[in-house]
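Up next, chain A:
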Amino acid sequence: MIEIVLKMLFIVLVIMGAFLPLITWVERKQSAVMQDRIGANRADIMGVTILGLLHPAADVLKLLSKEDVVPRGANRVLHLLAPVIAMVPAIIVMAVIPYGSTYRFGDHDLNLVVADIDWGMLYVFAVGSLATYGAVIAGWASNNNWSLLGSMRASSQMISYEVTMGLSVVGLFMAYGTLKLPEMAAFQDQTFRLLGFVEHFALVETLPAWLAWIQLPMWGIFLQPLGFILFLTCIMAENKRPPFDAPEGESEIIAGYHMEYSGMRFGLFYTAEFLEVPVIGMLVATLFLGGWAIPWLPQAAIIGGVTPVFGEGFATAFCMILHVVSFLVKTIVLIWLQMALRWTLPRFRYDQVMDLCWKMILPLSIANIFATGAVILFLQGRA
Partner candidate 1 sequence: MEILFYVFAAISVAGALGMVLSVRNTVAGALSLVGTMVALGGIYVMLEAYLIGALQVLIYAGAILVLFLFVVMLLNLRRDSFTPERQPVGKAISVLIGLAVLVQLVTVFLGSFGPPAELSEGFGTYRSVGIELFTDYVLLFEVTSLLLLSAMVGAVILAKRKID
Partner candidate 2 sequence: MVPIEHALALSATLFVIGALGALTRRNLIVILMSIELMLNAVNLALVAFSRQWGDQAGHVFALMVIVVAAAEVVVGLGIVVSLFRNRESVNIEDVSLLKW
């Protein structure tokens, strides 16, 4: 019991306490660097500005001190409920994402995931589909035509991309054979021979040794490259990240469904949207980039390598720290990627967004499922 509380505390302190303020800073600084300007660097404490790292704190203070405005004719309860509903799914998705593997300390197994449920990815999809309500209710409760328009765009975009989000990773589930996220990360801890497929086509029994050393880590991105691109697109569109932010189109419908929100109510929407960025990073890292696994160094090799020098307890703890650091590094790379995509691509028009989902991503993901099934059948037939 105490273990679960500690694991939850780790997630709350590291992801929400440390990552979230940093991401708002990264957003400003990365966009500034990409656009060849300096970015926000004025917030200071007694004249000491540290590259603008105090801006997140300044943002929070500003939002907290604003007047709490509810528009006339709006439904007060729903107006307050909408940002809460938008924020909750973003937080509870993190319960099934593993940030480390299972470590054996004495006779006690430490599994670094808050909830090790058998149907982990179904939980992620189910909870992610509840996030739609935040956008839907926000637009309705504001008693404003622009908000209603933004929220209808948001709801149809989100439910369309939920479908393709699920379908694009079905090939991955077939390749891994499990829906359990810790098991997927453990599966990616091994390597495979890049040219192994030659054994099936050519007439050699086994690959000659000078070709067999070319080994890639068995990551999802190498097993399912098309699935990676489709899933990344769909999950960015699901969370209304730019360039898919037609529902909050700043130049068309003036902030869409969170137009009538100011002060800390907007702060909650802002936090929910920026919390989705590391959550997307963690999820894609676990599914496609190996999660906590370090490429070419499986857990047994690390523990086996360090034990003779420092002893087993220290080796396990060292391996644990390495794995958590590797997980955070991959998350940071994906956060960088999302920010880069945001500030590079122009916003898609709304009908382009829906066309992309139903006419391009859906057929491609179904074709991916067929191709994966054919390859698995072929490999099983030969083996």
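Keep in mind that, in the parts below, contacts are C-beta pairs under 8 Å (C-beta built on N, C-alpha and C of every residue); 3 or more make two chains touch, one makes a residue touch a chain; residues count from 1.
Quick note on selection: all candidates are chains of the complex that A comes from, given by their letters.
Please read all numbers here as calculations on a predicted model, not as lab measurements.
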Exercise. So which of these touches chain A in the complex, 1 or 2?
Worked result: 1
For this session: Over in the complex, which chain A residues touch candidate 1? Could you list them?
Result: 75, 77-78, 81, 118-119, 122-123, 125-127, 129-130, 132-133, 136-137, 139-140, 148, 151-152, 155-156, 159, 162, 179
